[in-house]
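Before I ask anything, let me first share the structure, which is written out below as structure tokens.
Heads up, one of the protein chains got dropped from this complex, but the rest are sitting where they should.
Right, chain A next:
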Amino acid sequence: MATIVYVEHDGTRHEQQVTDGWSVMEGAVKNGVPGIDADCGGAAACATCHVYVDPDWLAATGERTDQEAEMLNFAENVESNSRLSCQIEVTPALDGLVVTMPESQH
């Protein structure tokens, strides 16, 4: 279990206990946290689970996969800390992770 902090674009915070092995995307969708669409269901095949990883957590969350980078290439308002949340697997090491949502998923 890890607590993931989801921050909506307007600043609303949602702290969720997320099961190990789930993705950060699943932690939001399965708990009804708004702001993540996840149209493809977690295959890095769209870009509708786009989040910004808090800079303090960049090392712990790792690098974008090739396919993820390819999809983020076409997303809107991509920053250096942009990730597809379906590609970040929750582990105890991510306890306290903060991710922020973009204004809209595109």
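The criterion applied here is as follows: contacts are C-beta pairs under 8 Å (C-beta built on N, C-alpha and C of every residue); 3 or more make two chains touch, one makes a residue touch a chain; residues count from 1.
We adopt the following convention: contacts and distances are computed from a predicted model.
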item: Protein name (UniProt record) of the chain left out of view, among "Nitrile hydratase subunit beta", "Linalool 8-monooxygenase", "Imidazole glycerol phosphate synthase subunit HisF" or "RNA polymerase ECF family sigma subunit"; value: "Linalool 8-monooxygenase"
item: Residue, one of A:Val5, A:Cys40 or A:Ala60, that touches the chain absent here; value: A:Cys40
item: Touch with the omitted chain, as defined above, among A:Val33, A:Met71 or A:Leu97; value: A:Met71
item: Residue touching the undisplayed chain, where the options are A:Glu15, A:Glu63, A:Glu79 or A:Glu103; value: A:Glu103
item: Contact set of chain A toward the excluded chain (per top definition); value: 37-41, 43-46, 48, 67, 70-71, 73-74, 76-77, 103-104, 106
